[in-house]
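Rather than the whole complex, this shows some of its chains in their spots.
Naming follows writing order (A and B), and every chain is counted from residue 1.
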Amino acid sequence: MNIGFVGLGKMGHGMAQNLISAGHAVTVWNRTASRGNDLQKLGAQVAASPAECARTGTVITMLADDAALESAVFGENGILKALPAGGLHISSSTISVALSTRLTAAHVAAHQSYVAAPVFGRPEAAAAKKLFVVAAGTAADLSRCQPIFDAIGQRTFIAGAEPHSANTIKVLGNFLIATTIESFGEAFALARKSGIAPEKFLEILTGTTFTAPFHQNYGGIISREAYEPAGFAAKLGLKDMRLVLQAADAEGVPLPIASVVHDRFLSAVGRGNGEKDWSVIAKLAAEDAGLK
Amino acid sequence: MNIGFVGLGKMGHGMAQNLISAGHAVTVWNRTASRGNDLQKLGAQVAASPAECARTGTVITMLADDAALESAVFGENGILKALPAGGLHISSSTISVALSTRLTAAHVAAHQSYVAAPVFGRPEAAAAKKLFVVAAGTAADLSRCQPIFDAIGQRTFIAGAEPHSANTIKVLGNFLIATTIESFGEAFALARKSGIAPEKFLEILTGTTFTAPFHQNYGGIISREAYEPAGFAAKLGLKDMRLVLQAADAEGVPLPIASVVHDRFLSAVGRGNGEKDWSVIAKLAAEDAGLK
């Protein structure tokens, strides 16, 4: 397939590379163009604008936030005007439910197809083709996407026919991970003050009930207080808590835990931890307990 | 070994049976004596008091709460006076950190040994010898316990030399499970109001990040809204949230999430859900969102 790929950040770069490896003809664009140099050597075309990517007829966007995606779609030399009628936009960014709804309407009005396909996984998983893809859109549109999903991920889940469903699931997933981090932070603070060795506490947690890989991952970071380098930055965690609270507010759903976690990220970023791993909120729980 | 076993509830009954199966000579006591009838057929002695169990020299207690254990230890015909000097009390109940500390002092004063050994696992795990034992006490005392732990559990974790450490870990473990339940409850409420099928949402959660068995278990209950029969009753969840908040208050550790979850259980029990599974707090999250 001819595929345009917009956004070559930590995640997007690996995804684009896997599309090339799978034999697709990929045209890439990134705000900082040099991020595409190595992909060019692998055979990618480097575009001068998102519009150029969209003219291929199938464009994937993997951008940092709502503002970046709005600019790429609705801005000058943007996707919306350049994508041919019948063309397909696959949005993989973690964006607001509201923007996904707006994109659905805009593409429908332009006789184009829109699929929301956020992904679960870290940059290593993106590079290794191990992402989970959570996709939502019409059945016809989704079937057009399948070769692409097969090239970037290990498994695809279909969330439903409404694209925004996939975005809601993505922000809920991040909310649930962040809640686990926060509760681990609180628990490790009490364990420490009670004289329990953090590594012993971690061994017991992960050896009994908390056996998922992310328990080991974040529990390990918290027990070692090793919040740098960031796997996923605290400032992005704050962004995602905003997204889930916005979605909840729009639907009339109180999320008391999400508010607590949001406030923790707000404080973490405000105190200069924005670039550290988002599990750094555990450090604040420890400080509130008078530790250190 | 000669072993006394005090408390034949859902958990204790299975544990006592496994001790018998392992070849130990077991003397059992329960407030409602008939709970020991079938164990008697398997060879157990049925005692008339906790004291009678304690006279064996090694007594395990597995009771419902602080009050029950205080009565069995400090009350008339209680363990403290009957246990010989050099005798051993293994406390497996989920009790307060404060009571564990008090028991440590009382047994030391009486020249007896005390080990805290709460267990992780449901009644089925107790019956199947699949419990995880989290034990704390002096190394010498713990080594005396090992044959007993081997008979009731699949694995033993040593939490430290201070018995109360094990109790702190136990209540923290339940706090972390309850937090997962609460956050799942909030997330499923938003998913439902957003038009996402609960079973689809569960499939995606458990197929990506939330891969531990308890995620599947509680996520399944919440997605099916099947809060009866209870695996672990909401009123016990409330008890455990009280225990963790008491321990945190005593150590000066704020646990904002635990307060949210405690309030949810308080409301759940106050609205008549005390005997339902503790995941029933998810129903309250749904009701707060105006569902149903």
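Here is the rule we use: a residue touches a chain if its C-beta (ideal position, glycine included) is under 8 Å from a C-beta of that chain, and two chains touch if they have at least 3 such contacts.
If you're wondering where the values come from, they're calculated on a predicted model, not measured in any experiment.
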So we've got 2 copies placed here, but how many does the whole thing have in this file? 4
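The rule is simple: only the chains that are shown with their structure count from here on.
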Quick check: in the complex, which residue numbers of chain B touch chain A? 97, 120, 132, 134, 155, 157-160, 162, 164-165, 168-169, 172-173, 175-177, 179-180, 182-184, 186-187, 189-191, 193-197, 200-201, 203-205, 207-215, 244, 247-248, 251-258, 260, 285, 288-290
